[in-house]
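Sharing a structure below in structure tokens format, with a few things to ask.
Missing here: one protein chain of the complex. Every other protein chain is in place.
Entry: chain A
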Amino acid sequence: VCVRVCVRVCVCACVCVCACVCVCVCVCVCVCSSVPQPKDDFQEELVIRPLHSGDIYASFQFRTLWETDFMRGNKVSHYRLFPKSLGQVISKFSVRELHISFTQGYWRTMQWGQPFLPSPPGAELWVWFQDSVTDVDGTWKELTNVLSGIFCASLNFIDSTNTVQPSASFKPLGIGNVTDHRFLRYATLPREIVCTENLTPWKKLLPCGSKAGLAVLLKSEKLFHSSFHSQAVHIRPVCQDWQCKTTSWELRQTLNVVFDLHTPGQGKLEWSLFKMFSRTLTEACPLASSSKIYIDITDDPQGEQFEVSPATHLLSQAMVLGDRRTFSVYDLTQQITFGTVRSLNLLIRWKSRDMLRPLLHAERYVAGYGLQTGEIHTLMYNNHPYRSFPVLLLDSVPWYLRLYIHTLTVTSKGKDNKPSYIHYQPSKDRVRPHLLEMLVQLPPNSVTEVTVQFERALLKWTEYTPDPNHGFYVGSSVISSLVPSIVAMDTNSTREQPLFSSFFPCKEESSYFMRVYTEPLLVNLPTPDFSMPYNVICLTCTVVAVGYGSLYNLLTRSFQIEEPSPGLAKRIANIIRKMRGVPPL
């Protein structure tokens, strides 16, 4: 029998005294320590959304909130739920916000709708530094190297040739009043591969690892056999209350995956946790204060077209992506969720359903022919029937595609659409890429096309990758905008809401923030024939040897008249005559 009397801010030490063999009496002694332990909190959640094409979208979010201060000379040494490796990175490099994502596949907005957390193919890293940092570029380089070691990715290839400083996009998502974009750095590596070696260290950052809770479902063989897989880490400071008197650090680890209908074999619109992840759930993470599964049943709350088993009576409504959606909730901290079999395997069955057309979506492609010039076309679709809204387009093009900005045209519905804000930073060969940021007003129900011509540069032969005929990647364009929403959004960010609806801060009620990424481009550069140095050396040496040798012989050889040599019989006779001492024939 353990009797505990504790005061909340004090550290309690329990002393167990065994009075006899079968009875253990625990006596707790409360000792108030001089420094109160900062509060930390861990929540995990899984949202499952069936898509109209039969695929299923699962989004994991793990959030750790910690009321501590990494800045202002505070040396944090006692880590509990917050991973130590990331905490040390934040304090050493004076990071205010860090967002890193690794994605395999491309999010198909027209078939799947909008994701909860968008991400471009490959690796993307953007960081806001504190204003106390003096050398931002040097700190950025060190930070990318350290992160490449933590996540087992080639992030050390991020350097000045693919880093940009956006002036208007990528405003801080957490609190902070520093908006000097000199402290912002953004880079993408579209070629970066995501595999188990990136998932392994990501899983090790979670408090329960992959041993308990929702992370048990993260098995690489199923996760990478999907149409889309994205894992991300987001670190930012957030307000704890309405007046923002206390701030805490928030670490969100998110994993979005879309499973293809046809991959497992059968084409039925029926999915279960076991079919998706080859595992079932047996318990929540003991360190989590909340562990929930949400299933999106908005299109059919009565349950005619849609069936979820085991059934649950917990329902919740949330405002996400400009829409009010209804979810069935499974609370894993309640033992009753697991039932008598002590394991939870959700089964979802539905019939084909319609999808709301996404309000904003974008495409990008390269036009032209040959290996000298080309044209980049970016199309932005505004599917709202009567509202127009502005979007911020961010384009970062590598230096070896030389953009002709005088050919930049923006047209909507056949007419010229002049952007109200353009920020263009030209590239410098081998130093920095092009940066183009524009604020474009999209008219309702229209397609806006942005075109710009470019010329391909010749690289030095040592600058080519070992497989140059694959092509060179151009990172995705980023389109950020405040899209008008159908329902009134909730602007109170400190209210208790599910994690998936509280990622992007909501400042106004009538619109919500959305970010759309286009496809990356694959462009062929004029590639030399790498066997040419060998061929040239062989040819030159042959020509020199034959030519010089012949010339030398002609110049130095003297010609003498010689009598033709006699036949074989005569030679033998001459030898015999010589032996006899008789003059030869």
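In this section, a contact is a pair of C-beta atoms (placed from the backbone, for glycine too) under 8 Å apart; a residue touches a chain by one contact, two chains touch by 3 or more; residues count from 1.
Keep in mind that, in the parts below, contacts and distances are computed from a predicted model.
Chemist: Out of "Histidine-containing phosphotransfer protein", "GPI-anchor transamidase", "Calcineurin B homologous protein 2" or "Exostosin glycosyltransferase 2", which one is the UniProt protein name for the chain not included here?
Modeler: "GPI-anchor transamidase"
Chemist: Of A:Asp467, A:Asp529 or A:Glu563, which sits in contact with the chain we cannot see?
Modeler: Selected residue, touching the omitted chain: A:Asp467.
Chemist: May I ask which residue of A:Gln111, A:Ser154 or A:Thr326 touches the chain that does not appear here?
Modeler: A:Ser154
Chemist: If the hidden chain were put back, which of A:Arg108, A:His181, A:Lys219 or A:Arg349 would touch it?
Modeler: A:Lys219
Chemist: With respect to the chain omitted from the figure, which of A:Ile193, A:Val341, A:Leu371 or A:Leu522 is a touching residue?
Modeler: Looking across A:Ile193, A:Val341, A:Leu371 or A:Leu522, the contact with the absent chain belongs to A:Ile193.
Chemist: Tell me which stretches of chain A touch the chain missing from the display.
Modeler: Within chain A, the residues that touch the unshown chain are 104, 141-142, 145-146, 148-150, 152-154, 156-157, 191, 193-197, 200-201, 219-221, 223-225, 465-467, 530.
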